[in-house]
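Reading through the structure tokens given below for one structure.
Apart from one protein chain that is not included, each protein chain of the complex appears where it belongs.
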Amino acid sequence: MSISTSWRTAAITAGAIALAAGAAQAQDKEIVIGLQCDRTGPTQIVGTVLCPGYHDYINLVNSKGGVEGYKIKAIEIDHEYKVPPAMEAHERFKKDGAVLEGVYGTPQIAALTKKLEEDKILGTSPGFGTAAAADGKRYPYIFPIAASYWSQGAAAVDFAKRQLGGSLKGKKIAYIYFDNPAGKEPIAVIEDLAKIEGFEMRTFAVPSPGVEMAAQVLDITGRFKPDFVIAHLFGRAPSVSIKEFKGKGYPLSKVVSLVWGSSEADIQAAGGYGVAEGYHTMQFAGVGSDFQVIKDINAMYKAQGKSPPKEQETSVYYNRGLMIAALHVEAIRNAVKAKGGAKPTSEDVKNGMEALKDFTLGGMVPPITVTPEDHEGGGWVQVWTVKGGKLVKDGEWFQAYRDVIKKHLQAIN
Amino acid sequence: MWDEVQFGFALAVSGLSIGLMYSLIALGFVLVYKATDAINFAQGEFVMLAGFVAALALAVNGMPVIAAVLAAVAVMVLFSFALERVVLRPLLGRPVVAVIMATIGLGAILRGLPPITVGGGTRALSLPIGDSPIALGPASLPPIQVLGVVVTLLFLAVFTWFFLKSRMGVAMRAVADNQQVAMAMGINVERYFALAWAMAGTVSALGGVIWGSMLGVDVQLALVGLKVFPVVILGGLDSVVGAVVGGLIVGLVESLAAGYLDPYVGGGTKDFAPYVLMIITLMFKPYGIFGTHRIERV
Partner (left out) sequence: MLHRESGVFKTSYAADMALYPLPIARWTVAAVILLFAVVLPLTVHEYYLSIVNLVLIAIVGALGLNILVGYTGQISVGHAAFMSVGAYTAANLAVHLHLPFWVTLPAGGLMAALIGGIVGIPSLRIKGLYLAIATLAGQLIIEWIINHTPAISGGAQASIEVPRPVFMGRQIKTQGQLYYFLLFFAVLATLATLNLVRSRIGRAFVAIRDQDIAAEIIGINIFRYKLLSFAISSFYAGVCGVLYTYYFGIANYEAFQIGVSIDYLAMIIIGGLGSVLGTIFGAIFVTMLPIVLRLTMEPLGGLFFDAGELSSIIASTRLILFGCLIIFFLVVEPEGLNRLWRNIRNYFRVWPFSY
């Protein structure tokens, strides 16, 4: 954005006082989706890339005639990662007739769980949120549709196990996390796995805002000296952690980060790929631009005479935006088809989401199958590692310890 | 056993050096308060602003680092002048809550500016000092922290000399003590206010460059400003030495708390400890270790 943007903004604000708002009427052939985003808060490093990706996919779908003839209108509201604006955004979406909501942020989905159920609008929380929501019977209107924090934690342990030669008995694993509910979510599962697999686990909390963790990293590298580190940080913290571990001489090849500390932007903010060599990142969507859907989007931009958006450089979060949008559109498509072409209600879309089967978006996402019991879709993740200046795929899509996770789900619900 | 001692030493060194970097920010706060009685709740945002200026300047191809730093200093000084004129002058003599809220409001404005003017993404502020940690016995510090320590101690020396020995420093102390009498003595109070803000601006600029280099420059950088309060309460709101000593103590306490207490409490004592320390100081020595005792007259 340039300086002229601020002038335009000023002009708008001045004019806004004089003008009455003319809200756009919901068109008959229009389906409304509500999207929450954090563009100015602590996780803006994600939101400023993920949400444009979402919009790009919606624009692509609309440019190709929409979903069975219906145009999709995605309303985005920035809640700065705070809860009250998110609640208010939900009211707004409801008023505008949204049939589903892309929620953003663990505290937000926790706060909205009850309201979404009351209002019968489904909310998605891919890769974050309450892991217990994977149980579709208990939380019929919450859809994780991507690996929950429990699945991610279990997968991280599984990855560590494979990296350490197939057995974790007697080994030490450090779990460094952002000190808030989202960060604490995987602890229960990892502790359980520690008992099952026989490794010693210790947790290290990094207080908000997560930019200072020298003491914690020192504790890990100097005292605990683990065989592997599982990192669950987000916002600015992942890049700081990479720098800290590197600075203390701990090999980044022994560090795996859960999904929100694993993007190009985090690596860049840490000082670049050279600094982060060996760092393992967990993904729930593909990385890079080598996918048909991205080629289609770029073709769309080219047809409009514009170059591909720079957000694609942070392909990790951009692709997640595409994935979320694609899943939403797919659910709507199922709903419209099930209704024989009539405009679906939010209840129809919920059924449509539960009918998702083996959805892969051209290979960019793992085969996701959602059922009324399992709203998570399988908990698939993939690890990409920093090698030689870029992110390189390190194995195929995998799930881990589904039985343990199921046990925890049953216990909590 | 030796491992434990090494760990403790490394913790202490890390804590002390971070503490000195806190002092760098606190110095800006203290200078302003010392000379003009104004309280700057937006010190963190000042540091952020300086960081942005420096990062933007460095992004211009071929710009030498010194020029970027000087650009940051210049902008901050001008900004401080403007602030003093436009916002703080009209608020003289108003209750404290007014000035605090005014700087909070200013902080909000500063936080909202970057995303709409230059884009909110994080920028790197790379200084030509390398990345490999410098070893100090069993502990090691990244070079940027060593630079921060050096800069802070330099400021400490310069300002202490300034306020104690130089003519202008003494004049500024006189202004802080009693404006009316200083004016009667022939001291140009306005000019000294401006000078105080200029000094604070310089300190903020360097703080912004160093912290921005350490953490990356974005809107979140402003959050370091919250650390100022325990430091200045401990050290005294108007003492330069206090800012440094307070910073050292806060940094050390944070580091040791995180290292030793975290395992028992499940984390987060780092944030908690300095504030507890602060409350204790407020109860027993409200003006801080080095602060001047204010006498209230009815």
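First chain written, first letter: the chains are A and B, and each begins at residue 1.
Just so we're on the same page, contacts are C-beta pairs under 8 Å (C-beta built on N, C-alpha and C of every residue); 3 or more make two chains touch, one makes a residue touch a chain.
Values in this document were obtained by computation on a predicted structure and should not be read as measured data.
The undisplayed chain touches these shown chains across the complete complex, A, B.
In the complete complex, the residue from A:Ser63, A:Gln163, A:Asn180 or A:Ser289 that touches the missing chain is A:Asn180. Considering the whole complex, the residue from B:Ala12, B:Val65, B:Leu91 or B:Val170 that touches the absent chain is B:Leu91. Check B:Pro115, B:Gly169 or B:Gly242 against the missing chain and you find that the one touching it is B:Pro115.
When you scan B:Phe9, B:Phe81 or B:Tyr275 for touch with the missing chain, the hit is B:Tyr275.
Contact with the chain that does not appear here is found for just one residue of A:Glu80, A:Asp227, A:Glu277 or A:Asp296, A:Glu80. Remark: the residues of chain A touching the chain excluded from display are 1, 5, 8-9, 12-13, 15-17, 19, 21-24, 37, 39-40, 48, 51-52, 55, 74-78, 80, 82-85, 87-88, 91-92, 94-95, 106-107, 110-111, 113-115, 118, 130, 179-181, 184-185, 187-188. The omitted chain makes contact with chain B at the following residues, 39, 87, 90-91, 94-98, 100-102, 104-116, 120, 229-230, 233, 237, 265-268, 271-272, 275-276, 278-279, 282-283, 286, 296, 298.
To be clear about the criterion, only the chains that are shown with their structure count from here on.
Centroids built from CA atoms put chain B at 36 Å from chain A.
Those residues of chain B lying in contact with chain A across their complex are 3-4, 6-7, 10-11, 14-15, 18, 112, 115-122, 124, 126, 131, 133, 140, 142, 215-216, 218-220, 223-224, 254-256, 258-259, 262-263, 266-268, 270-271. Residue ranges of chain A in contact with chain B, taken from their complex: 1, 3, 5-6, 9, 39-40, 42, 44-45, 48, 179, 202-209, 211-212, 214-216, 218-219, 222-223, 235-236, 239-240, 243, 246-249, 265, 268-269, 271, 275.
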